[in-house]
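In this view, the complex is presented without one of its protein chains, the others remaining in place.
Our next item is subunit A:
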Amino acid sequence: MIDNLLLGFSTALTPENLLWCFVGVLAGTIIGLLPGLGSTTGVAVLLPLTLAFEPVTALIMLAGIYYGAQYGGTITSVLISTPGEASSVVTTLDGYQMARKGRAGAALAIAAIGSFVAAIFSLIVLMAIAPPFAQFALKFGPIENLAIMILGLATIVSFSGDSKLRGFAMAVLGLLLATVGLDAATGTARFTGDNVNLFSGIPFVEVMIGLFAVGEVMYQLRIGAAEPIRARFRDLVITKSELRRSVGPIGRGSVIGFLLGCLPGAGSTLASFIAYGVEKRVSPHKDEFGKGAIEGVAAPESANNAAANANFVPTLTLGIPGGGTTAVLLGAFTIYGLQPGPLLFESQPDLVWGLLVSFFIGNVMLLVLNLPLAPLFAQMLRIPYVYLYPLILFTSFVGAYSIDNNMFSVWVVFFSGVAGYLMKLYGLPMAPLVLGLVIGPLFEKALTQTSALGDGNLLVIFTRPIAVVVLALAVLLAAGPSLASRLRRRRLPTA
């Protein structure tokens, strides 16, 4: 282990690798700041630039773009309620509310600290137990994945507060919208109206931009609350009490993120939602959630960053991409003539350990870069809203266009913006809708495969121990609190 680490440091600490790691982190942060452009697009777009590099240097830079973009997306989630990726959606709930109260700097700082701690934690675990953990993750077949997604949906119900029914309704609506497009198993076109743009489904990044960014602008115009935020510079710095409150959420978020991040698919998004749900359940400041609780930023940000690193467990050890960005990175490995899988650790130790150590260095760079910059980024909110909101509209539409280079994406943003405005005005919860839309295709795939494994009998799910444990957790999370309070009420008259 120590020898491997030393080998990794000697590879990652060359001036050339340090420079490109920094360039990757910086470029990633900038890309993450642009609405619609997440880490997957960033890595895909900049991949050709790295073809002339040594493989290890290229991968270090691309990995830097990956986690840099994650943080860049957080900045826009907090400042203008525009999540860069689905995994940052839940950060907007409390991060944006903190920003509206003049605490944007603190929200960004805790996101940077939480992301850093989670990254370091997940790296240590990744270095120590990646191969055996990957073998364990292999036990997660379609049935277990289905159970995990049900757990994710149950989390939504649990954190919808007074509006559990509304949250559940919106999550199911999200699942329904996710069925638009060609059915993966049979190729049947569903709800497409013969529009080819809809064959691959409703594009969720565009929906996210519309719901959160455009919808928020319209809502602010309607309620007239959009004043510039006049926070003093010292108000933008995180306080000791906020740091203390964030320790637990960062720890729990890191563990949840790592565990779910090892699973291929929507690991990061589910992890951030579940971490938020768990925090809302255990926090002594439950009432502040949704109104600007620092735990509501610390937990999901730690979770999605831990998950982003954990995505590398199946990628490096099994050659199975953990998410969209690691799928592109897997492609990069192949371009450089490398074959990810169990033998990679043996055949290319300098590359693997150099890459893993570069994550550590990159995350230090990200923290050093972003912690002092957090209050400065937050100063952006001092721009009068009358100038800011046309710019938000402009960047949202141009960001949407750049995803697929077509006007269909732009129109999706426009109509989702109208839907987002109506949802905000009438108090319909948006985060569950997005989660339903994001996990919908994976949920249906797991459901179809489970049905096939059980020869049409979905109860086969109860024959798998891991799935049963996860389902029991889901039931506890969704129904536990109301059952407990009902029991308490029943006991009271007899007491």
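As a convention for this text, a residue touches a chain if its C-beta (ideal position, glycine included) is under 8 Å from a C-beta of that chain, and two chains touch if they have at least 3 such contacts; residues count from 1.
Going forward, contacts and distances are computed from a predicted model.
K.L.:
Match the chain absent from this complex view to the correct UniProt protein name in "Response regulator", "Monovalent cation/H+ antiporter subunit A", "Tripartite tricarboxylate transporter TctB family protein" or "DRTGG domain-containing protein".
P.N.:
"Tripartite tricarboxylate transporter TctB family protein"
K.L.:
Which listed residue (A:12, A:43, A:175 or A:308) would be found touching the missing chain in the intact complex?
P.N.:
A:175
K.L.:
May I ask which residue of A:224, A:284 or A:337 touches the chain that does not appear here?
P.N.:
A:224
K.L.:
Among A:327, A:369 or A:393, single out the residue that touches the unshown chain.
P.N.:
A:393
K.L.:
Considering the whole complex, which of A:128, A:376, A:407 or A:487 touches the chain not shown?
P.N.:
Counting the whole complex, the residue in contact with the absent chain is A:407.
K.L.:
Give me the subunit A residues in contact with the hidden chain, please.
P.N.:
Counting only subunit A, the missing chain is touched by 30-31, 34, 37, 45, 162-163, 165-166, 168-169, 172-173, 175-176, 179, 183, 185-186, 188, 190-191, 217-218, 221-225, 227, 384, 386-387, 389-391, 393-395, 397-398, 401-402, 405, 407, 410-411, 414, 418, 422-423, 425-429, 443-444, 447-448, 451-452, 455-458.
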